[in-house]
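In what follows, a structure is listed as C-alpha cells, so that the remarks can point back to it.
Removed: one protein chain of the complex. Kept in place: all other protein chains.
Order of writing sets the chain letters: A, B and C. Residues in each chain are counted from 1.
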Amino acid sequence: MDIQRGNIIVMDRRTGKLRAGQGLLQGLKVVWDHWAASFRKNENFTQIRGNFTVEYPDERLQLPQAYRNMPVLLYDDESGHELCTGCYQCQRICPPQVIHITQAKDPVTGKMVPAATEFIIEYDACMSCGFCAEVCPFDSIKMDHVFELSTADHDSLTMRKAQLNRPISYYTSIAPDLWEGVKAGAMKKLQGNIKRRPGVIGMAPSLTEKIKARRQELAEAAAAAPPAAAPAAPAAPAGKLTPEEKAAKLAAMKAANAAKKAGGEAAPAEAPAAELSPADAKAAKLAAIKAANAAKKAGGEAAPAEAPAAELSPADAKAAKLAAIKAANAAKKAAEAAPAVAAPTTGNGTAAPTDEKAARLAAIKAANAAKKAAEQGNNE
Amino acid sequence: MHDVVNQLINTTFGWGWPGWLISLISYLLIATLLFLIAPFQMLFLTYFERRAIARMQDRVGPNRVGPEGIFQPMADGVKMFTKEDIVPDSADKWIHLIAPCIVVAPTMFMFAVVPWGPGMVPVDLNIGLLFFFAISSVSAIGLMMAGWASNNKFALIGAMRAVAQMVSYEIPAVLSLLAIVLITGSLSIVDLINYQGGLFISTMDVASVPDFGLGWFIFTPVGFLAFIAFFIAALAEGERTPFDIPEADSEIVAGYMTEYSGMKFGLFYLAQYVLNFLLCAMTAIIFFGGWQGPGVGWLYSLAITPANPEGGWIFNVLSGALGVFYFLAKTYIFFFVMVWVRGAYARLRIDQLMDFGWKFLIPLTLVNIFGATIWVGLTRWGAAEGLAFVEGWSPIMRWAIAFVVTLALNLGTYLYLARIYAESQSERARMDDEVLERLTNVA
Amino acid sequence: MPHLRAEDLREMLGRDLPGAVQDPSPLQIVPPPSHGPQHGSFVTGDALIDPSRILEAALYMRDTLGYTYLSDIAVTDYLTDGLLEVVYRFYHVDGGPSLALKARLPRENPALPSLTPDWPGANFHEREAFDLYGITFVGHPFLRRIYMWDEFEGFPMRKDFPKQGDKYIGEDE
Partner (left out) sequence: MIKTEELQINIGPQHPSTHGVFRMLVTVDGETITDLKPVFGYLHRNHEQIAEVNTYLQNMPYTDRLDYFNSMANNHAYAIAVEKLAGIEVPERAEYIRVLMVELTRVLNHAGALGFLINDMGAWQTQLAFGMREREKILDLFESASGARLMCNYFRFGGVVRDLPDDFMPRLKDLLVAMPAFIDELERLLRENEILLQRSEGIGILPRDLAIAYSVTGPVLRASGVAYDVRKAEPYSVYDRFDFDVPVGSVGDVYDRILVRIEEMRQSKRIIEQIIEQLPDAQGGHINPKARQNVRPPVGDVYARVESPKGELGFYLVSDGSTKPYRYKVRAPSFINLTPLGDMCRGYKVADVVVILGSIDIVMGEVDR
C-alpha cells in the first residue's frame, strides 16, 4: 500500500553480523552506567539516569492542581454555609451511582430549600471520574487530593456529609488556580442560596460550636424582631421571605447604621469596604429593598420618601446602602427602640474595624445588642 | 586452629590433653564457626543483591529496616520463620520434608575446603577441588526429590530442568578447572593459591618475578578463557540469570520450590545463596588468587608457621585479616558481577542452555586444556621431556612465547566457535518447512 | 486507497450474487414513546445479506473486492423488531473506510454459517456472539462459551435477559 506523508520502513534485523558477545557487553555497559549514576538523584525529566525513587512516606510529590481522587463538599469559611444545594446533578451523572442526596426542607413550610440535609458518597465504589465536580453548577463538589483512605472495612468508606465537608480555604490551598477560575460565580450563587435557606439549614454541621450557636442566636433575635415589627406590619409578605432571615438582615443594617452614627471616623473606612465586595453589596441591596418594603408598610409617612430611592438605586451599591440605612432608620423608628442604649455599645464595638470581616462581626454583635435593647424596650 | 587450640590447652594451661581430643575440639570449633558464617553470608548476600540491583534500576532498594536497610534480611528471616508451613495434600510428605535438608547439607560441606586466608583452611585436602565439585552435585538429588515430592507439574518440570542443567554444566566447569590443574599439577586448593604469587606472572613460571601476590591465573590466556567458561558454568550451577531456568518465575512459577513455604522455602534460598557465595569464592580462589594480594605473602612470612616458628603472632593476625579481606573483597566483586549479569540479561531457554553448554562451552574448554598443555610444555618442560628447542630461552622469553601462542589459540577458537554456534542457532531459529506448512494449513 | 461506498457494494453484490442482498426494512429499535418526540426509524445503508448466503458474500468481498481483513463482528439485539442483526465489517489492507455486511436473524434459534474456517480471525468474534447472544455458527470448530462459564444459562447481552437478580449468587455463599 502507499502511504501519505511518510514511508514504510522495513526493520533491519542485522543478520549476518558476527555475534560473539559484544551485544552482551553492551548490555552490561548500559546497566553499569545506570549503577554508577544511581548515587545521585535524578532531577528532572531530561535525565534518564540517576535515582528516581521518591521515598514516599517521607517525601511526597507535589500533586498537580487538577489531581483528582475522591469528591468532597465545600463550605464557605466565613458564613459556614455549604455550597451544595442538593440539586441532584451529581447524583444523576455519577456513573457508578454512589452519590445519594437528601434535599433539605423548610421545617415550617415544608418547601424544598437549596441545601442538602444528607449527602452520602460511597468512596469504596467511587471511580474518581470527576464528573460530579465537573457537572456541579454551584462548584460545591470538588475532587480532593487525599489518597490515603485505606480502611479495614467497606462501611467506614461510606462518607456522610459531615465527613465530606471541607472549607473553601482547604480547597484553595490544594488547587488555587482552579478555584480562582470559579470563585466569583460560586460565591455569588452561594449568597443567593443563603438567602433562601431558613435558619441553620445548609450550614456545615461540623461547625456546631462556633457558627451554629451564633446562628442560633440570630435566629432567636429574628424570632424576637418580627413581633417588634409586627404591630406596625401585621401583613408582612410571609410567603416570600422567611421572617428570621429578613429580620437578621434588618438587624445587621440597623446595627451598621448605628455604628456609623456612633463612630464618625469608622464610617468612611467601612464604606469603601462595602463597595469592594459586589456580592455583599448586592445582598445589601436586596436586603435594603426588602427592608424598605417592610418599612413602607409599617410607616406610612416614610414610604413616599423611600420608594423612589429604592427604585433608583439598583445600579448603585452605595445608593443601596443608603437606602438600607434609611430603611433601617424607618424600621428603627417603627420599632421605637432605645437608640441611646444601642449607641454606646456599638460605639465600643466599632472602635477599630480595620477590615471588612471584623466590621461585619462587629455589626452583628452590635445588632444583637441593639436587638436586645429593643427587646427590653418592648418588654418594658 | 589445631595449633592454636593445642597451644592454648597444652602449653598455656598445661592440661596435657591427648591429640585426638584437641583435634576434636578444634574441628568442632571450626564447624561451629562455619555454620554461623554460612547463614550470615546468605543474609548479607540477599541484602547486597537487592541493593545492587536496585541501583542498576535507578531505585534505592531496601532501606527502611535499620540503617540503610541492613537489617532487612533479618526481617525477612523472621517472616520466613513465622510463615505457615504448607505441605500439599498429595505430596510425598517425608521426601517433601527432607529434600531441603539434602539441598542445604552439601553446601555446608563445601566450606570445608575453602581457604579464607594464609594458613586458614579448615581441611587442606589434597583433592580439594574434586571434593568441592563432587559434593556440590549432590544437591541435584535434593532438587529432584523436591520437585517430585511436591506432586506439582511446575515443580516436576523445574526439578527436571535443574538436574539436567546441573549435570550438563558440571562438565564445562570441571573441564575449565582441568586446564588450571594441568598447570599447577595439584588438586589441592591451597597449592592452587600458593601458585599465584608474583606480579602478573606467576613466580612458579618465572622465579625472578617479585612476589606481590598478583600472579593470578586470570593474567594468562589459558586462565582467562578458563575463567570465562568457569564463571558461566558457575552461573548455571548456582541457577543465576541467565541460567535460572529451573526456577524460571515467568514460566514455571518457582520451579521445584513452587510448593514450598515458610522455612523450607528459606532453606532452598539459603542453599542457593550459600552455593553462589561458594562459587564466587571458588572463582576468586582459582583465578584471582584467593587471599593472595600485595602484602599478604610478606606478612605471612613473618608469622608463626610450621616453617617459621619464631615469627610474631601479630603477623598471623595481620596476614590473616588482610588475606580474608582480599578474599572476601574478590568474592563480593564476583557476586556483584552475578548481580550485574542478572540485571542486564534475559534468561535462556532450556534447549538453548543445553546447546550452549554442550556445543560451545565444552569444545571451548577442551581447546583450553590443549592450550594448557602448550603452556606447561613451553614454560616447564625441557630437553628431558623432549622439548629440546626451548633450551636456552630465558624463563621470561618462554613465558612470553607461551602467552602469545595460547592467546592466539584461544582467541581463534573463541571466534570460530562463536561464529559456528551463532550460525547453528540462527539455523534453529529459522522457520523450518514443517512449521511453515503447519501454519499455512491452519488458514 | 480503495474507496468503495456502501451503495456501490450493494449494487455489486446485487449484480454478482443475485438474490443475496435483501431490502432493509426500517428498524424501530425501541417502542415509540407514548408522549414526547417520536424517534425516527432506522434504515441501514449497509448491504443486508440473506443469512444463509453470508459466507458467499464474505468470500466475494475477500476474493473479488480484496477486502481481506475481517475486522469486527458485532451483534445487536433489536427486541422491538424481534430480530438480531449481525454486522460483519471488512477492510481493505490498502486502507480506506470499511464495508459492512449485515444479516438479520430471528431471535429464536438464530444460526449463521461460520466464517472461521475461512477467516481464523472470526473465531473469537463468533464465540463471543454465541456466548452473549446465542447465535449458532454452523461449521465453527470450537463453538463454546468464551466469557461466561460453560454451565451458564441464557445469553446475557440479549435485551430480555433479566438485569436484576442473579441466580448464581447465593448457591455457594
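Note that contacts are C-beta pairs under 8 Å (C-beta built on N, C-alpha and C of every residue); 3 or more make two chains touch, one makes a residue touch a chain.
In this text the structure is predicted, and so the values were computed from the model without any measurement.
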Inquiry  = Considering all chains of the complex, which shown ones does the missing chain contact?
reply    = A, B, C
Remark   = Touch with the missing chain holds, among A:Ser128, A:Ser173 or A:Gln216, for A:Ser128
Request  = Check each of B:Ile22, B:Met56 or B:Ile362 against the chain that is not shown and name the one that touches it.
outcome  = B:Met56
Message = Among C:Arg10, C:Arg53 or C:Arg89, exactly one should touch the missing chain; which is it?
response = C:Arg89
Ask   = In terms of residues, what is the contact footprint of the unshown chain on subunit C?
value = 1, 29-30, 39-42, 44, 68-72, 74-77, 87, 89, 91, 93-98, 100, 118-125, 132, 145-149, 156-157, 163
Residues in subunit B touching the chain absent from view = 53, 56-59, 153-154, 157, 241-242, 244-245, 248-253, 342-352, 422, 425-426, 428-431, 434-436, 438-440, 442-443
Message = Contact with the hidden chain only, please: which subunit A residues?
response = 1, 3-14, 17, 19, 21-24, 26-27, 29-31, 34, 44-48, 52, 63-68, 93, 95, 127-131, 134, 143
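Here, only the chains that are shown with their structure count from here on.
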Message = So, comparing C-alpha centroids, which chain is the farthest one from subunit C?
response = B
Remark   = Distance in whole angstrom between the CA centres of subunit A and subunit B is 72
Query = If you average the CA atoms of subunit B and of subunit C, how many Å lie between those two points?
reply = 65
Ask   = Per the centroid of Cα atoms for each chain, what is the distance between subunit A and subunit C, given in Å?
value = 54
Inquiry  = Which positions in subunit A are in touch with at least two other chains?
reply    = none
Query = Which residues of subunit A touch subunit B in their complex?
reply = 15, 18-21, 24, 27-28, 30-32, 34-35, 37-39, 42, 49-53, 55
Ask   = Can you name the residues of subunit B that touch subunit A in the complex?
value = 52, 55-60, 63, 340-341, 343-345, 414-415, 418-419, 422, 426
